[in-house]
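Report on one structure; see the data block that follows.
Removed: one protein chain of the complex. Kept in place: all other protein chains.
Labels run A, B and C following the written order; every chain starts at residue 1.
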Amino acid sequence: MNAYLQFDQVSKVFPGVKALNGVSFAAHAGQVHGLLGENGAGKSTLLKILGGQYKPDGGRLLVNGQECRFTSAKDAIAAGVAIIHQELQYVPELTVAENVLLGRMPTRFGLLDKPRAYQIVAEKLAAIGVDLAPDAKLVDLSIAQRQMVEICKAIMQDAQVIAFDEPTSSLSHRETEILFRLVKELRAEGRTLIYISHRLEELYELCDACTIFRDGRKIVTHDVMADVPRERLISDMVGRELSDIYDYRARPLGKERLQVQGLSGQHISQPQSFSVRAGEVLGFFGLVGAGRSELMRLLYNADARKSGSVLLDGAVVPTSGPSAAIKAGIVLCPEDRKEQGILATASVAENINISVRRLDLLGGLFLRHQREAALAEEFIARLRIKTPNRQQEIRLLSGGNQQKVILARWLAEPGLKVLILDEPTRGIDVGAKNDIYRIIHEVAEQGCCVIVISSELPEVLGISDRVIVMREGQICGELPREQASETAVLALALPDTAPATAPATAAAAPTETTESSALPIRSIA
Amino acid sequence: ADAVKIGFLVKQAEEPWFQDEWRYAEQAAKDKGFALVKIGVPNGEKMIAAIDNLAAQKAQGFVICAPDVKLGTAVERAARRNNMKVISVDDRLVDGSGKPIASIPHMGISGYAIGKQVGEGIVAEIKARKWNMAEVGAIRVAYDQLPTAKERTMGAIDALKAAGLVAANVIDAPQAKTDTESAFNAANIALTKNARFKYWVAVGLNDEAVLGAVRAAEGRGIKADSMIGVGIGGAKAAENELNKPAATGFFGSVMISAKEHGYQTSVNLFNWITGKAVPPAEVQTKGMLMTRANQAEVRKQMGQ
Amino acid sequence: MNVAQMNSATTPAAQTNQRQRQWLVDYSMPLGYVVLFAVLSATVENFFSLTNVVGLMLSVAQIGMVACTMMLCLASRDFDLSVGSTIAFAGVLGAMVLEHTGSVLLAVGAGLAAGAIIGAANGVLIAYLRVNALIATLATMLMVRGLAFIVSKGQAVGISNDAFIDFGDSRIFGLPLPVLVCAACFVVFGILLNQTIFGRNTLAIGGNPEAARLAGVQVERLRVWIFLIQGVVTAMAGLILASRITSGQPNAAQGFELDVISACVLGGVSLLGGKARIFGVLIGVLIMGTVENVMNLLDVDAFYQYLMRGVILLAAVLLDQLKTRGERR
Partner (left out) sequence: MNVAQMNSATTPAAQTNQRQRQWLVDYSMPLGYVVLFAVLSATVENFFSLTNVVGLMLSVAQIGMVACTMMLCLASRDFDLSVGSTIAFAGVLGAMVLEHTGSVLLAVGAGLAAGAIIGAANGVLIAYLRVNALIATLATMLMVRGLAFIVSKGQAVGISNDAFIDFGDSRIFGLPLPVLVCAACFVVFGILLNQTIFGRNTLAIGGNPEAARLAGVQVERLRVWIFLIQGVVTAMAGLILASRITSGQPNAAQGFELDVISACVLGGVSLLGGKARIFGVLIGVLIMGTVENVMNLLDVDAFYQYLMRGVILLAAVLLDQLKTRGERR
């Protein structure tokens, strides 16, 4: 047997959580091995053990037949293991080249050989097909660009085992494409690849074999991925059947409730306008850096506006910061969970109650602990948040479960009128996605406006009543559900190859780019 | 009778002067057979805490050099509250309106008088060297945030003025801290600004301050023959300087007797507690100018 | 069911275990202090007596009051070096107003108002003008100290008003008023931290200011409030100190800021924000006071006191460290 990488009865316990419970499986050289499982199933924990970050409480890890006992990441690197972590691990103030070569910068006479470092990295980036300056600082890059830097860093290690933990969760099409090509090249070179994702399409496209986890235990390993029906994967993962995960039901739409008029800001130089009707789910699509997040942050008073106003039910929403927006009934789930969403060291309950508690205080100041606890428990149950208890620090939850907590924070708002979700299902498992879609529709059915930004085209198409497409900081088109096909949306989103701008609502002919690229798009529905 | 225990509280335990006072107080404790508790009290808050602490230890009285003379009322009250006798040393305590507190006997120096002695010593040396007063610049290394420091340096300057130094020749060099380096930096700038003087004299609150000025002068080629610095204290820092093989601009230091202060106040308090004698209301001790020429003799006279 | 049990996140037994562990982690500091106190009572003469214990508490009353608000400040990921100067300035100002007008009310009012203004200025500089907290409060520390010297001409301002002086001196149920005020601060700020939206939001902005802002916390306003309250409480401590030492001293409380911050950190408040426990701060303050007290009782030499203070500080955090050992990884 040529199992290059082998897990044998691996276990890991955290206080209150059995993250891994006797997991065994093998991954082979020249193959991509997919890992699937609900949020909190233990996938990332397994990779952290593989990367030397955690010590297993039981079991063995074998690389190329050798038992490995890593005591630090350094050991793992030395053994030829590279990991791309789910939580990006970069140094914000250092440059792209310095991040990529962190700990391995080339030197000359004891001093850094910067020209060479930049050259090496520039060559690698070019070879991969990423358009990034090696001397740019990471703080100045978008999340997607930072993710690409992380990927480049792992690949530069020239490791035999490369593990990807949800690499596409913050990439959009162009980078995703690049990544897929890379993964396939690495496979062709005979490396052993581990690939974690919640996107089944990706797994089907890339993986040769897969292993499914649930609650810290291995459920099954499929040696030939292509033979496994989608329904089987889903039911193995979530332990129940899911037919149509988008669950779209047509709703009667009310009158225009939210009107955004001429908003502009630092990165949105031209004034942008749109409106949303009561009960409508409005999807926003665009490539990375198209300006969707920026526009929503302007709407939410999170960034300084240059111009424009927002009307809700005909009344102007005050502009004095997010608290004013919240008071008016507008809420935003930000895209960068770690930096903008969670209060890392606070408990799950605290993270849920942080905003809504202002409405239910004793004497305008004192907390009502019991009600807060009850509310937290209610949402933990309703959103199936996997946590040992409501007191757990949120940073110890798996990524997907953190996302659900932030969602709970806003769903708890009784006066909710506009729900803005920026990449709400990033890193979320299929079952939970289904939960979130259901909630989106419930909220809409109550007459709220829901705005969903997503870089997953099938998702945008699957849940939206209408799709707005942005490009380079501008709204460049708008499609009602019936006309919103993949090709039509992409035609708007991709930069023109033809001189003329695509007519706003037309399902324009597919451009050269869309045809030639193997876009990883598959409808589940 | 109960064993006698007294406290000896000083404002700046790290200062050599107070270390010496403590040493002599201990001598007294051994000689007379009482227990001594030494506590440093850098500020008013710590001072009150220390007095309470002494009470908890069942001390019957204490000698104190308070961090500020205006703490008088607080000292008096704390002592009364705890039923303790108190004598002040070095600095005389005053009440809220600035009057000396009569109920607290005192032994010490007058900052202004000591300063005056510094000035007079310098004047005598200027005359001996036959300098022209108009060509003499006087550096006052100032630390006016500390009242005794101000008194001392002003006393010295007043003595110089009385001998004919004009006000324009007095140059203030405010030091940021009371260490030698700060004095160095301050004096350095004073020298820069006033290249016009041929001769220099320097005064400061203690030996360290004057030392800083002397070093700064040396850095500009102003050596022993055109510099007269006189410090206050006469402890190790001065001794080091005066024992150097070649004379430096550090001409001397007005020495005050830590022995008398430390030993005598403790004995007085002991006698008071044991009912042998009530201490005199006020004793002013005198300083002596110590120079290269007379240092052995001065030390002997001061009992050190 | 077997599988479910193995699978479920936590067994009941494990949960109780964890609770116990958590309890130990939460209360190890108070417990440690109780043990320390018992040992000292048994071994150090005069330590366990009413006068000494009251004296000990009195000696940390000012630090204690200010530590309460410093805790909030650190919890919100800020820093305040200006407290020592504020104590001095409030004391000097109070004493001057008192001597000029003879009115205790006016004197206290002036002192507290000054504290509020200083605090608010710090807050505005830091929250709205985004000046680094270290530099901003270092600047106000210098300026306020300068003001204290300027208004008093560098001289201590004597107080002869008995009503004012009595405040620092009088006792209720055997406890001096300053100690009672300090205790009240601990109660009030304990409640503020744990039972109010103010406290929670403070922790939130310390934990992740951007996330807190997006969650609707009015970060800037809150920070100004925190500093303002800190200013007022510090000024109160300054007035009480002035009453105890019967004068306003412009050079009082130098280095006070470091003592207060150390007490907080010793009590488990993180300098990186987001973490604070009022109980910990209380213990931190008590440890600082006890160390000083015992060293004086034992007549430890002044130079060795430095050494001892360092050793004990280290011992305290190292012990505290032991319990969190292995928590990560």
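Just so it is clear, contacts are C-beta pairs under 8 Å (C-beta built on N, C-alpha and C of every residue); 3 or more make two chains touch, one makes a residue touch a chain.
Since the model is a prediction, treat every value here as computed from it, not as a measurement.
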Would you mind spotting which of A:E98, A:D215 or A:D236 touches the chain that isn't drawn? A:E98
Please pick, from A:S44, A:Q145 or A:S454, the residue that touches the omitted chain in the full complex. A:Q145
Across C:V131, C:L175, C:I191 or C:L298, the one contacting the chain not displayed is C:V131
Among B:A237, B:I256, B:I273 or B:V298, which one touches the chain that has been omitted from the display? B:A237
Considering the entire assembly, which residues of chain A contact the chain that has been omitted? 51, 53, 72-74, 77-78, 83, 85, 89-94, 98, 102-105, 107, 110-112, 114, 131, 141-142, 145, 153, 174, 266, 287, 289, 302-304, 472, 494-495, 497, 513
Against the chain that's been left off, what residues of chain B make contact? List them. 14-16, 19, 142-145, 172-174, 176-177, 179-181, 184-186, 188-190, 192-193, 195, 208, 211-212, 215, 218-220, 235-237, 239-241, 243-245
Touch residues of chain C, complete complex, unshown partner: 125, 129-132, 134-136, 138-147, 149-150, 154, 258, 261-262, 265-266, 271-272, 302-311, 313-314, 317-318, 321
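Operating definition for what follows: only the chains that are shown with their structure count from here on.
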Centre distance in Å when chain A and chain C are each reduced to the mean of their C-alpha atoms: 42
Per the C-alpha centroid definition, the whole-Å distance linking chain B and chain C comes out as 35
Can you check how far apart chain A and chain B are, centre to centre, with Cα atoms defining each centre and the answer in Å? 71
Residues of chain C that touch two or more other chains sit at none
